[in-house]
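Dumping the structure here so I can ask a few things about it.
As you look at this complex, bear in mind that one protein chain is not there, while each of the others sits in place.
Then we have subunit A:
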Amino acid sequence: MTVKTGIVEHLGEKAILVPDLLAGALQANDRAKLRMTVLQEAVAHARHPEAGVRSLSGELRAAGMDDPALEESIRGARLLPEDAVLVPGADDLVSGLRGDIEAMIAPLDAVAAPSAADFSARLQQLRLEEFSGETVGDAEIATLTSANREGRDTAHLLVMDLHKALNKLSTEVSVETLAGAHVLHIADDDRPRIRAFMRGVDRTRGLAFGHPGLGTTAARSGERLVIQNDIGTTDAHVLVVAVEAGTVTITYTDIHLRRAQFFVGLFDSWKMDWVPLAERKARGLAEGAAFFLVTGSYTSRDENDCQAFLEYLGSRIVFLIDWNKARKALQPFVSKSEAVRLLRQAAAEDYGHRGFLELGGAELLFDAIQRSAEGRIPYGTRLDAALGATQAYDLLARVMRLSSQGLAQRRSARLLRDEVRAELTQCVVSVEREILDIVLRQLGLARDLASMIQDALSDGRGLNREAAQRLSQRAKHLEAKADVLTVRAREMAEGPMGRGLRFLPIVNGIEDAVDELEEAVFVLSIAPDHVATETIARPLGELARTAVECCSGLVRAVAAALQAPAGNRRDTADTLEGIEDAVQAEKQADAAQRAAIAGFIADIDCARTLTVGVETARAIETSTDRIAHAALVLRHCVLDDLAPWKS
């Protein structure tokens, strides 16, 4: 018997097997009759060797008994003393007959027909198991093949009676199709429930994308409606559902533990009682065919609720097909637990994983990476390490969804693969955007600092002690914030997988600029008295203004770069323009610094004031150097992206 039926039997659900058993029994009937015919022909040939041999090859072949030994039984039959006959392979014939009779009793047994016990008793009394050897005596021939009802019971009579009983059973037990399920022997109350289950199955059937399976059989067994679904075509992957009154009991077997766990997880939103996962072995199965058994039950509130549950259950089965294959397909890209999470989400949101597999599964992604993200995802880097766990997860979820929906809409596989590539590109680019976002924040703080300096010096009166202290504290605070941003950006850019590595010099440049500006504030804050700073305030204020302009230029450039990573011409032009503004502002700062220092050296006698002036001017001008340098790095990256050989 197949593993599936073996397990089903093990589960004690014989009623569901009746059609199979019936079919088997009718075949066994044919075989039994043929075996008996072979025996008769053998005896006839032995007694009258001159009469020739009737070929039974046609019938034997039709019954699947194409064994040359059977023909040999007839040909090699010899008469023995005392009217016994030698029939080669007689013991096989008889034991085969015994098996056939057992098979004929099986369906009657499955439906618990009272006649089954009688037939079993008759078989026992024939004592066919005691026959051995190749010598068949007269009495034995009679026991096997006589059709005379006047005497003892014979195998032939038993077969004939069984055949009659089976035919009767056949008419009673008819298999009909209800909503796509094979059903037999069901009560009227069962019909809406079976329909509900099938509604669920049919709703998500498409997500299998042609994978065979999902066949459903239903039958009534005593007080219960029993539904069985094939799921995929893998043996030992079986789902049996029993409905009794309002309680639905699910019995699920699987050879994969994780998938069994996944199955249980599908019902998180229903109040189910689960019996813990247990490992079983079914009798009669091949070695190593252990399986995990899960049993859970749901008590419904009313008929509507019961049907709702059955429908939901039916709709979940497709997500079990090729589950393990899908999980393996995802594992080169994300962690095991994330792969399972993706599959859970795919089931929860009704797009499933089969579409993804149909488009190529892991190959689909490898191909996309190679073609679209070359150089940006270092070879050998797992996707979640290169993009970040969240990004990678979201990307894969999107790919699975678009595969499923795209195939369902009958869009071409080629176009869908292109879309997957586009998704990946977007993702990689979005990671770079994150770094530019941080750069923008750094620049904001740099500009704020430069602006603060400009404000403080703007009225030409200089800073008094109090104001200078406050300014110094604020500057430190801004610098501390900028540090945090820099660390974050460096981690992203320098991390083992190097996301956005090319923007690192920009990050570092602005960090340096912020440091210089904070240095400028520090020097101002330790100026001895505000009278002295009056004389240096105006030129330094002007210098600070150019620093603000410099930051503004780069802000404009980065903001434009952020808004259009796709290389839109307008945006690129604005980016380059902002960069140019920053570079020009640095030149202005240069000139302003020289003018300031020249003035200081010419006019200031006090060494302290002179030092404060010169040092502050130097620090502010250096900050613009750093910003301008960062701007040039950005230009390099932008022009790089525009290079004609990039796709």
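Just so it is clear, a residue touches a chain if its C-beta (ideal position, glycine included) is under 8 Å from a C-beta of that chain, and two chains touch if they have at least 3 such contacts; residues count from 1.
Convention: contacts and distances are computed from a predicted model.
Asker: Pick from "Pyruvate,orthophosphate dikinase", "Glycine--tRNA ligase alpha subunit", "Ferric reductase like transmembrane component" or "Spermidine/putrescine ABC transporter permease" the UniProt protein name of the chain that isn't shown here.
Answerer: The chain we cannot see is recorded in UniProt as "Pyruvate,orthophosphate dikinase".
Asker: Write down which of A:20, A:41 or A:549 is the residue touching the left-out chain.
Answerer: In the full complex, the listed residue that touches the missing chain is A:549.
Asker: Looking at the full complex, which residue from A:208, A:369 or A:443 touches the chain that isn't shown here?
Answerer: Checking the options A:208, A:369 or A:443, the one contacting the hidden chain is A:443.
Asker: Touching the hidden chain in the complete assembly: which of A:26, A:160, A:348 or A:559 does that?
Answerer: Only one listed residue reaches the unshown chain, and that is A:559.
Asker: Please pick, from A:481, A:502 or A:636, the residue that touches the omitted chain in the full complex.
Answerer: Looking across A:481, A:502 or A:636, the contact with the absent chain belongs to A:481.
Asker: Since one chain isn't shown, list which residues of subunit A touch it in the complete complex.
Answerer: So the residues of subunit A touching the missing chain come out as 440-441, 443-445, 447-448, 451, 454-455, 458-459, 461, 464, 473-474, 477-478, 481, 485, 545, 548-549, 551-556, 559-560, 562-563, 570-571, 574, 578, 581.
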